[in-house]
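All protein chains but one are shown at their positions in the complex.
Chains: A and B, in written order; residue numbering restarts at 1 for each.
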Amino acid sequence: MSEPTAPPPSFWTEPRGVRTWLATTDHKRIAILFFVGTALALMLGGTFALILRVELVVPDHGIVGAHAYDKLFTHHGIVMVWMFMIPAIPGVFGNFLVPLMIGANELAFPRLNRASFWVYATGACITLAALIGGGVDTGWTFYTPYSTTTPTAVAVVCVGVFVLGISSVMTGLNFIVTVHTRRAPSVPWMKLPLFVWTIYATSIILVLATPVLGLSLALVGADHVWHLGLFDPAAGGDPVLFQHLFWFYSHPAVYIMVLPAMGVVSEVVSTFAHNRPASYGGIVVATIGIALVGFFTWGHHMFVAGMSMFDTGMFGALSMFVAVFSAIKMFAWVITFYRGRVVLAAPVLYVFTFLFLFLFGGMTGVAVATSSLDVHWHDTYFIVAHFHFIMVGATLTAYLAALHYWFPKLTGRRYSEVWARRAAVAVALGFVGTFLPQFLLGNAGMPRRYYAYPEEWQWLHVASTCGAGLLALGLGTTLVYLGVALRRGPPSGDDPWQSRGFEWRTPSPPPAVAFSAPPVWERDAYSYEDEVP
Amino acid sequence: MTRLAITYALLMALALASWLVVPAGYALPIAAVKAGLIVAVFMDLARAHPVPRIAALVALLLFALLCAGTYADVATR
Partner (left out) sequence: MISGRAHALRITVWLVVASEGLLFAGLFALYAGYRAEYPRGFAEGVGLAVGWLGGTNTLVLLTSSFAMAAAIQAGPRAARRWLVGVLGLGGVFLGLKGAEWAIHIGDGLVPGAHYAGPHTPGTALFVTLYYAMTGLHALHLVAGLAMVAWARRREDPAVTECVGIYWHFVDLVWVVLWPLFYLLS
């Protein structure tokens, strides 16, 4: 690789010094800080998962004991959900791109944005401090009454996740006010890039659902310390009521993760198909629709928890609506590809994986939202595989698509396309390889969160662990070639993909102040008409 | 200021009625009326920009949804 030419001044270097980074209120730098934080969380959560998978290669005792196993899957879930998937796309790409996509130099409240990162870091440290105190063995769902009686460090984790939640609310609030008040005059609502719409919709969920999680965890923490018995049947409490509160947040939380992922996919599909999205309005309606309908479905997590038949039927039926809105998007993306001129590149490979996982995971979601079927699948590996496909797979592949698509925007450099494609294939095969066997395991009756299992299921567990290894290899490779590209990648130019997106109309990487005056964009972010015959 | 004073007088009258006169069964509807007065006049939502109005409406809807979903579960078991 040739020596890089001296990069032009950008937000990376102006102003200089570590202290200017730590105290920064620049949305671009805060995005990079969030990238570092969420990437570390992904590695930590991934390491926990790999230990779990290696343990499960043998039907009984392997490399860790049963209690350590419980703590590992608990912390795997906590780290992945609240420290990686919730903040990843909004915190990194939302922060970096929303102002660039609406023609603003800043979010509405830059100092609130800085606070949101440092509150995130504080919450993450508190949550991880629980590991030093021996960890938690409740599962990431903190179900009562076990969570209020286990001798492990529940209260510390509750405080940590509560603080992470405060960061979420701050981020969401800032995005909503920004989109309302900071759009350049040439960016009216119906010209907003689809990614901005999804960040906006996600922010609504962040602001309105997160407090309910905060409250339910505060109650569990307080109950754990003071033995209130609020959810303890022995004291007249009702554990199912805790589940109502928990899932009122945690089901919409799935859309906190998936909506920004959909936004990434909409942008990547349009750019690499060189084509206007098949239905901009349809995608916008579906985006807001998912955000709102997502609040009406929480009870489908509780079909076998002792909830009434009335609620079971109601929540089962309401859950189906999510599939309608998801299908609108799915068709729009496929049609955009079909009518466009698709350029195959690493981000597109990730989008293909996304579409497969999203379709497969979504269809199994309709299946488990059917309460009679859920009785068989509930609390088995089928559920584990379902939510890893739809929630983790969709979020992770979109996150990687975003990372590759916007890497030149963030850094002004190109990565190795060959290695990127190899890694994308490894991630796709690794992910499917990990979780496809788990669908079969769950259908055969293997319960989730179990340490030991009958020998006849060993081959499926071995297959799943092999998939996890391949997935880890793909992610590790990505880290290496992106690290190399960051230091020595060839210059990318301002718009390497010939995208029409607003964010590509500034230099790559952008200078500290991206716009000297509100930009006047006459053509919208998807104006490929002159290209498509 | 007159508008505020009238609202205040109404609120006080409703509170005193609810406390001393009216049977307990009416306490919640009266509380809802008082809450509506506070939101519309004191918080000035009646004359606010549409965005705060939508935010308040969505929050109220979700508040009711959580309470109703939970209540319905226990009440129909």
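By our rule, contacts are C-beta pairs under 8 Å (C-beta built on N, C-alpha and C of every residue); 3 or more make two chains touch, one makes a residue touch a chain.
Remember, predicted model here, so these are calculated numbers, not experimental data.
For the chain left out of this panel, the touching residue among A:L245, A:M314 or A:L475 is A:L245. Contact with the chain not shown here comes from a single listed residue; of A:V177, A:L429 or A:A444, that residue is A:V177.
Residue A:A209 is the one among A:L56, A:A209, A:V269 or A:A472 that touches the chain missing from this view. Interface with the hidden chain, as seen from chain B, comprises residues 1, 4-5, 7-8, 11-12, 15-16, 18-19, 24, 27-28, 30-31, 34-35, 38-39, 41-44, 48-49, 51-52, 55-56, 58-60, 62-63, 66-71, 73-75.
Residues of chain A that touch the chain left out of view are 108-109, 169, 173, 176-177, 180-183, 185, 188, 207-212, 214-216, 219, 222, 226-230, 235-238, 241, 244-245, 248.
Following the convention adopted for this analysis, only the chains that are shown with their structure count from here on.
The touching residues of chain B, when paired with chain A in their complex, are 51, 58-59, 62, 65-66, 69-70, 72-77. Those residues of chain A lying in contact with chain B across their complex are 180, 204, 208, 212, 238, 240-241, 244-245, 248, 292, 295-296, 298-299, 306-311, 314-315.
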